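Only a part of the assembly is drawn; its chains keep their places, and the rest are absent.
When the chains are written out, they are named A, B, C and D in that same order, and each has its own residue count from 1.
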Amino acid sequence: MKSIYFEDYVTGESRTSTGRTITETDIVMHAGQTGDFFPHHMDAEWCKTQDFKQRIAHGTLIFSVAVGQTAGVINPEAFSYGYDRLRFIRPVFIGDTITARCTIKEKRDDPKRPTMGVVVELVESINQRGETVMAAEHLLLVKRKS
Amino acid sequence: MKSIYFEDYVTGESRTSTGRTITETDIVMHAGQTGDFFPHHMDAEWCKTQDFKQRIAHGTLIFSVAVGQTAGVINPEAFSYGYDRLRFIRPVFIGDTITARCTIKEKRDDPKRPTMGVVVELVESINQRGETVMAAEHLLLVKRKS
Amino acid sequence: MKSIYFEDYVTGESRTSTGRTITETDIVMHAGQTGDFFPHHMDAEWCKTQDFKQRIAHGTLIFSVAVGQTAGVINPEAFSYGYDRLRFIRPVFIGDTITARCTIKEKRDDPKRPTMGVVVELVESINQRGETVMAAEHLLLVKRKS
Amino acid sequence: MKSIYFEDYVTGESRTSTGRTITETDIVMHAGQTGDFFPHHMDAEWCKTQDFKQRIAHGTLIFSVAVGQTAGVINPEAFSYGYDRLRFIRPVFIGDTITARCTIKEKRDDPKRPTMGVVVELVESINQRGETVMAAEHLLLVKRKS
């Protein structure tokens, strides 16, 4: 674990994860973990009668995988405060491969905590065709060096 | 599936799910699904040296379970647009039991889509001591009757 | 939870679940849960040499899924007594979509328990071609209103 | 695979499996496989308010495990026809260890199939206190030698 302070974050910097193919297994297991067995995810026959024609991944699966993909480095000086503007932009189908891109979007003061700052990371899930399928703004509270 | 239109939603109305105990199994499987094996979730020895003293559930697990708990009724007139202000307020430990409460917080017009309205549902995860551990605002695009 | 009493059940009434596609994942996980790794379920090469030509789902998987599909409403006045005449009528293959239909087949007195009656529910699993693949009679002990 | 014919089954003969401790993991995964998240299985707090005071295993889990425990030997001459009188006799709690006992209860002719006979196996799940928690009669159609 390596300390990264508020001052160390550079607006505009980004990093990209390795890719991950979303499989039928992921969807079945996410249904099992959440109890969401909606036919959009679980009933291939019903899906054939819908606009998207096939089963789609749960939004919470795509979000959870994207957060996991970016969880490579532990920064002991940062605390996750939450997420803003989580949007599911395009459906993810079985066999799509998604990559997470994390960009420092903004740095701002935290009015209540003078020893910390807020770092806003834009987390995006991008499929194999280069389309953004999900986006969210991750709010990190990060200690200042001084 | 029963159609529920924009006009049918009543601000202030709420519904509560059955409870669910978050188990070690849930955490281990969520690590396996997301690839997030951070010691906060997976290393009981390291956790003993931290303020919270024990393993804590992934935020994305609690969010995914809460969304699943509220996924009881399919409304073919509604589309999930995303979530705002997702906040992880308190840690969830192994053995905590969480219940999801869904409250209609606000109804507003959608400037771009005159045939639809935006319903804002406040989704809260509440533990066995009555503490809110997570909150998020779910944005639903819902068709109008006319 | 809403109380449903013996008198409330109407012979001939039926309800149908949403559908669920039985996936390779379901079979692999059911083998893992039960320890039944028979080649009928797990060895695609051996199955090619058999009459059915492909892997088939475990009977206990289909039964468990059907019971789960009908487990939508909790009736605090009813106790599950068991099942009679559980029959596996047709094989279920990977990719088949099954729906559970639950029909009140019979109501009878319980000779030993005068304050209760026996409700016999016929549980059927039906595939995407309308064929019944499994049937069982669920015996419910239900409290009488008086 | 070794052929065992109708004539080879001996009424009264029994075999016992190795034991298996039913864990919280088994219950969480069975909920995930079946979609049955009833509080009897998943909500430790609610269970404390009930007669049994703690979470209980799904009946279909115990049945599936028992069938899996007895699935050691493949008999190419036998076909599973179904189960009669499946009864859930006592609750199974997390940490209980169950063993399956399989006893040849009865052999009878199959009126429709002269080349086969029906073997009735009594399958019982027995816990670490020697109590029978589940019983079912397995119907096997078995080829006759001549």
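Following the convention adopted for this analysis, a contact is a pair of C-beta atoms (placed from the backbone, for glycine too) under 8 Å apart; a residue touches a chain by one contact, two chains touch by 3 or more.
Quantities reported herein were computed from a predicted structural model and do not represent experimental measurements.
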{"item": "Size of the entire homomeric complex in copies, 4 being in place", "value": "6"}
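Heads up, the rule we're going with is that only the chains that are shown with their structure count from here on.
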{"item": "Chain centre separation in whole Å, for chain D relative to chain B (CA means)", "value": "38"}
{"item": "Centre-to-centre distance between chain B and chain A (centres being mean Cα positions), rounded to whole Å", "value": "15"}
{"item": "For chain C, residues contacting two or more additional chains", "value": "18, 20, 26, 29, 74"}
{"item": "Chain contact graph, described as a line, ring, star, complete graph or other shape", "value": "other"}
{"item": "Footprint of chain A on chain B - complex, ascending", "value": "20, 26, 29-30, 33-36, 38-39, 58-61, 63-65, 67-69, 71, 74, 80-88"}
{"item": "Partner chain A, residues of chain D touching it in the complex", "value": "29, 31-33, 35, 37"}
{"item": "List of chain C residues in touch with chain A within their complex", "value": "18-21, 23-26, 29, 95, 97, 128"}
